[in-house]
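One structure below.
With one protein chain removed, the remaining protein chains of the complex are shown where they sit.
And now, chain A:
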Amino acid sequence: MSDLLTVEGLTLATSETRLVEDLSFSIAPGERFGLIGESGSGKSLTALAVTGLLPPAIRPSGSIRLGGTQVVGAPERALVRLRGDAVATVFQEPLTALDPLMPLGAQIAGPVRRRLRRSSSDASRGAVRREVMALLEQVRLPEPERLTRAYPHEVSGGQRQRVAIAMALACRPRLLIADEPTTALDVTTQAEIVQLINALVKELGLGLLFISHDLPVVGQVAERVMVMQQGRAVERGSTARVLIEPEDAYTRRLVDAARRFDSALEGRP
């Protein structure tokens, strides 16, 4: 199997409840996979499980193979390594993902330095700096010089999310997880971030796990999707098929709701 990520029979449970039940899916290198669900569907927990970042009270069972390594039950040391090499995550709210007291350049430099040291490359100040500038350019941030010195609150929400994406890319992961990356942003900014993610994934040949409750946004990003409801997969298939001809009743409800707002925008309320 050459899949980047293979999840098989994944169940996540606390001592009292099952939060995710018998989930299976896989993502091939370069593939863009969408996970659709509302609050409580277990979609974000699934992302945390993939990166081995579940809260201690939640126990995983089943199998998660990431870049050939079994994540379920792996020791923390192995996971730390995996979390840069194989996978990196961009979260919903860049303001909480970034350190408010540290200039943006220094925040991106952290993971860059770690990667360079790990691969026994030149990790001098100059080398790290060059790499930080290259990353800022890669995420299309203007005035990278000024940005490296700015603090998170001094730049816009869209720019913060670009910095968070730069930090994720700093590790050169093969799988990028984007968990509601556009939800906290303005509509006009959302469109730019979706475009950026699509472009980067293509340029760098990354696999993408794109998690969102927003059907039309997932429609712009993913080739294949899986719909989750209360911890279970209720439907999966090509994005076009699922969003145009949903088979499951719950998926149909979501699709109908999204189409309601679409038709309102067409002047058919």
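As a convention for this text, a contact is a pair of C-beta atoms (placed from the backbone, for glycine too) under 8 Å apart; a residue touches a chain by one contact, two chains touch by 3 or more; residues count from 1.
The working rule: contacts and distances are computed from a predicted model.
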- Item | Missing subunit (named according to UniProt) among the choices "Thiolase family protein", "Lipopolysaccharide kinase", "ATP-binding cassette domain-containing protein" or "Zn-ribbon domain-containing OB-fold protein" | "ATP-binding cassette domain-containing protein"
- Note on the structure: Missing-chain contact among A:64, A:104 or A:255 belongs to A:255
- Item | Hidden partner interface residues of chain A, rising order | 38-39, 157, 186-191, 194, 213-217, 219-220, 239-240, 243-245, 253-262, 264-267, 269
